[in-house]
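Here the complex is missing one protein chain, while the rest keep their positions.
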Amino acid sequence: MSMVKFEKIKRPEKIGLPFMLDFYPLQDEKYTRTSQFFKNLKEGHLTTTKCKKCGELLWPPRVICSNCHSEKLEWFDLGTEGELYAFTEIRLGAPIGFVEDVPFCIGIVRIGGLLISARIDGAKYEDLKIGDKVNLKIVELPDSRVFYRFSRNKEQKLPIP
Amino acid sequence: MSMVKFEKIKRPEKIGLPFMLDFYPLQDEKYTRTSQFFKNLKEGHLTTTKCKKCGELLWPPRVICSNCHSEKLEWFDLGTEGELYAFTEIRLGAPIGFVEDVPFCIGIVRIGGLLISARIDGAKYEDLKIGDKVNLKIVELPDSRVFYRFSRNKEQKLPIP
Amino acid sequence: MRQVAIVAGGEAKAGRRAASWRDLVQEAGKALFEDVDNLSPKDVDSIFVGAAQPERFAFLSYVAPLVAEHIGVTPRKVIARTELACVSGQAAIRYAWNCVATGMSDIAVAIGVEKMYQPDMAEAQTTMTCVLDREWDGVNCFSAPPIFAVTAQRHMYEFGTTKEQMALVSVKNHHYSSLNPIAHLQKEVTVEAVLKSPMVAPPLNLFDCCPMTDGSAGVILVPAEEAKKYTDTPMYLIGSGQYAVGNVINNLANLAEWAPLKLAAKEAYRTAKITKDDVDIAEVHDCFTISEIMEYEGLGFCETGKGGKFIEDGKPYIGGKVAVNPSGGIMGCGHPLGATSIYHTFEILKQFRGDVDMGRYVKGAEIGIQHSLSGAANQHSILVCSRELR
Partner (left out) sequence: MRQVAIVAGGEAKAGRRAASWRDLVQEAGKALFEDVDNLSPKDVDSIFVGAAQPERFAFLSYVAPLVAEHIGVTPRKVIARTELACVSGQAAIRYAWNCVATGMSDIAVAIGVEKMYQPDMAEAQTTMTCVLDREWDGVNCFSAPPIFAVTAQRHMYEFGTTKEQMALVSVKNHHYSSLNPIAHLQKEVTVEAVLKSPMVAPPLNLFDCCPMTDGSAGVILVPAEEAKKYTDTPMYLIGSGQYAVGNVINNLANLAEWAPLKLAAKEAYRTAKITKDDVDIAEVHDCFTISEIMEYEGLGFCETGKGGKFIEDGKPYIGGKVAVNPSGGIMGCGHPLGATSIYHTFEILKQFRGDVDMGRYVKGAEIGIQHSLSGAANQHSILVCSRELR
């Protein structure tokens, strides 16, 4: 036993949030052919791809129409007002990066003919009901990525500072 | 566009090394039925399980013999001296947690009838050859976990401070 | 093409286990071969491993050879892991079945494993969230409880299903699991206790949700004509159905009605040459109470929207119209993702053998179905098992 050498080793204690725990999509054109979606979002437009050939509205955005395999797609503006199709509130079990936000509402919003999941800001669960109008809202991450949320109209109607 | 609210959100910049990037095994009996292996290691013994029924030496340690399915296993001391069966040196492409150590040698050591992979300390690639004797060495992590390595005899023979 | 039988099963105790994934696999492997005569690991030529996310839950990929190695099998015909989230285990059985049917394999093990407890449960929750489209739905925290919460909300909204009806599923399944020694949860609950348990994601309380569970279970498949060499009580695979629509929330068929389940059931009954009325035991995917209610509907046991009344009327109990989850289901036994379908398939074999506590025994059962769903309930898989070769 005295023959065996023991050595203390060190390791980095903290690391940046790794890719495999970072929910927000990579938005740079180095990583995705649909980076235009995020450019549009930065300008306040929630868009998706629509097939010019067969007319299919595709969500999430595509590079090829999954209905007819055409590459002729165009960006379609979904507008800024949606309607709550369903919702809940995260009270237990949030993933890393969202634990600090608990409780918060999430829901499925009917907008522009689609059903899109999203955070619903500006309301508690008890304040919401199916059919409520909600408005597009855009959040900016510290690293300059963006993502969409919705907020209940009440919040939305306040003047933006 | 003026209707759309923009909001900056924050996220934690650094997190502890998550489980899914932490190579060293969980050693507590809350997580493994072979925690005895690590207790033995803390006392300077590299051990594994041996089947009392069929005599099979099992690596890595088991709770059930994979040869005869007996649960009657005993801890077998592999000794402290091994022989290099093969080796290389990590010069490019080390994983997270080991990047700082580059370059370092790793190898396959013949010990106690087994072939065990391990870090080989105390030598550069050019210093080593197949058949070299290497000695058991135990490293202690900041969180009190332990793991085994081997080192070339030369290093081993130095008095331990 | 050969017909195929399951001749043995084995399982580790399910639960929050002080054990690693490889400990669990060894326990299931030992139990599996103790359950069969004249057959050792060395006779097995193929292994089909069901595992959902070992890459994250266990920081380990390529688990199939490690599983083989730990239970003493040397695959010389077929080996791979199958992943279909919560249905990974049934997918493994399905492929084993096909490979034995074609003759590519003669003796196959299908074994599932999942180790879900890890030091940081927020990390495990993160992992659960990448089962939905991580970039478009997972990012909004739609993991299992929230997607089934909105499903329940829509079912309540469209059909008037009540929280009390949902709670009855939890009460029933905890009752049966209290009689099942391998179950994760072995305590009965009351409707009141369900309704008073902490709210996870409204309208789902904690006892509307299955627990996080560690576990492993396996079965052995052989050609039907060989089955009696190994056991007096084999179980035959006689049909199956599977159907999937898109998993992105926008592309789901409907939240309140599971069309893919209806189509999978239709195909399962067609291929097995049975009707819904022939089903004696249904081991179904009760990951949440609302799921089982919608499965009564989707499997044709009652009309769409009437699932709540179906349990209120006592129909899915042993002695009722059809025994649903006499094992205790996922709600009571737990949900070690890659192993769940295999635990439930083995349950049907144990029922056929009469090898269960009499308080949860379905006497005289001839046909059992094992149903699993995955993702946002966009995909449904059904196996039809028969006590007799048909």
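As written, the chain order gives the labels A, B and C, with residue 1 at the start of each chain.
We take it that a contact is a pair of C-beta atoms (placed from the backbone, for glycine too) under 8 Å apart; a residue touches a chain by one contact, two chains touch by 3 or more.
Owing to the predicted nature of the structure, the values given are computational and were not obtained by experimental measurement.
Asks: For the chain that's been dropped from view, list the shown partners it touches.
Replies: A, B, C
Asks: Among A:Ile64, A:Leu92 or A:Leu141, which residue is in touch with the absent chain?
Replies: Of the listed residues, the one touching the omitted chain is A:Ile64.
Asks: Which one, C:Leu39, C:Ile111 or C:Val248, makes contact with the chain that was left out?
Replies: Going through C:Leu39, C:Ile111 or C:Val248 one by one, C:Val248 is the residue touching the chain not shown.
Asks: From the listed residues C:Glu83, C:Glu123 or C:Glu347, report the one that touches the chain absent from this view.
Replies: C:Glu83
Asks: Which listed residue, C:Asp43, C:Asp120 or C:Glu267, touches the chain dropped from view?
Replies: Of the listed residues, the one touching the omitted chain is C:Glu267.
Asks: Which chain A residues would touch the chain omitted from the figure, given the whole complex?
Replies: Missing-chain contacts on chain A: residues 18-23, 26, 29-34, 60, 62-64, 66-67, 69, 71.
Asks: On chain C, where is the contact patch with the chain that was removed from view?
Replies: 1, 52-53, 55-56, 58-62, 64-66, 68-69, 74-85, 87-88, 91, 94-95, 98-99, 101-104, 127, 130-135, 138, 240, 242-248, 251, 263, 267, 374-375, 378-379
Asks: What does the interface between chain B and the hidden chain look like in terms of residue numbers?
Replies: 20-21, 23-25, 59-60, 85-99, 104, 106-108, 114-119, 125, 130, 147
One rule holds in what follows: only the chains that are shown with their structure count from here on.
Asks: When you draw the chains as points and link the ones that touch, which shape shows up: line, ring, star, complete, or other?
Replies: complete
Asks: Report the inter-centroid distance (CA atoms only) between chain A and chain C in whole Å.
Replies: Here chain A and chain C have centroids separated by 31 Å.
Asks: Taking the mean of the C-alpha atoms as each chain's centre, how many Å separate chain A from chain B?
Replies: 40
Asks: Can you compute the centre-to-centre distance for chain B and chain C, using the mean CA position of each chain? Integer Å is fine.
Replies: 36
Asks: I need the residues of chain B touching at least two other chains; which ones are they?
Replies: Counting only residues that touch two or more other chains, chain B contributes 18, 20-21.
Asks: Which positions in chain C are in touch with at least two other chains?
Replies: 56, 120, 123
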